[in-house]
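A single protein chain has been omitted; all remaining protein chains appear in their positions.
Showing chain A:
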């Protein structure tokens, strides 16, 4: 089939459609980009952060490699090779000042590591390793000449012969350039480079200028580290370092569900450290209660809205929307005033002699407070979808049911209610998903018991700075919501959700 201009009709049609599609794409492009930047990318980043763990490998690259040969199940600390690698790594990290960050990271897994690293960073420059430096420099002055070092380190034969020295020198040279803003060819290498040179030589490598090593008394790096802190020869510390040396870890997730990776695999955390499962359950139970309260309170209001004459309905609608016009913070604080022990409601109850003065109810800084305040805040999100669905149910259905002999209740329950279910579904999804991730209100009125998992997440983001754990918690929350959504779709069918019309 050919179009009027002689081209195939299909091709012409495709071209016309493509132009339309491109135009449509241009129209939504701003929104698309906005969503990509403000929504998809942050979520992706969060997912990544929850498993990312490059800090150990980046800060202690040599140690991580050396640790591969160490048996973490053996009840002994690693050998000298590992400590030699650690020496170089820590010495460099101390210059880059990354050892404290690593310390805080590993501290999430094992308390005390943070201070261990800080202490070690300070002490590592005072090791006895200058004996190597002095010995080499005494044997031949060339070893003290920065230019000579630089020359050797450009010679491929020497580089091949002295692998550890080369590796260490290169890292050192890079550090000199980046951190000290100096030229390596003008700086005398530091002790740990000579330590590596000694290690190469002791391993039988040919030195550029041969030196008699028998006169040098070797320094035990393991002993030097142990001198800084006994913890360095504690196998548990090394287990932790090794367990978290891969670039990606499930540690944050295990932590988020109150597990930990111990000596013999995954195990439960000690009783007093189990925080998050309970918190998740708490969040769900509270969100469900809030949702239930919203249905109970919102349904009659929505019904009134849909059935009152237009004028009264408008007034009621304004009242329903009023909360949207006042600051969330003000409203939440108002609940504090109302609900606290010396607050308005307690005063009223005492005045009416319903409760005794010494039996004032605790309605705030606990779950009750959170549920009351959140129900109030989320109620419009239940009422509006319910209302828009109810608005589409003609009153003639109820009349028909009654004319057929149904009592008011039967007519409502058998005829009206089933048709309003899509509205309930929409409202419930909206309220539940909003409440499960709510932060500000539980933070203000939730005390310690009435807080949500999001408050924990916020804590890890802004206070403890454990972003990995925060990301893992967030990811779990996201997954749970998506699973619930999927289940809802299976059971109720998402087509049955109506937000309007």
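Heads up, the rule we're going with is that contacts are C-beta pairs under 8 Å (C-beta built on N, C-alpha and C of every residue); 3 or more make two chains touch, one makes a residue touch a chain; residues count from 1.
Heads up, the rule we're going with is that contacts and distances are computed from a predicted model.
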Between "Anti-sigma F factor", "Sulfite reductase, dissimilatory-type subunit alpha", "Succinate dehydrogenase" or "Spermidine/putrescine import ATP-binding protein PotA", choose the name on the UniProt record of the chain that's been left out. "Spermidine/putrescine import ATP-binding protein PotA"
Contact with the hidden chain, among A:18, A:399 or A:449, goes to A:399
Tell me where the left-out chain touches chain A, residue by residue. 394, 396-397, 399-408, 410-411, 414-415, 418-419
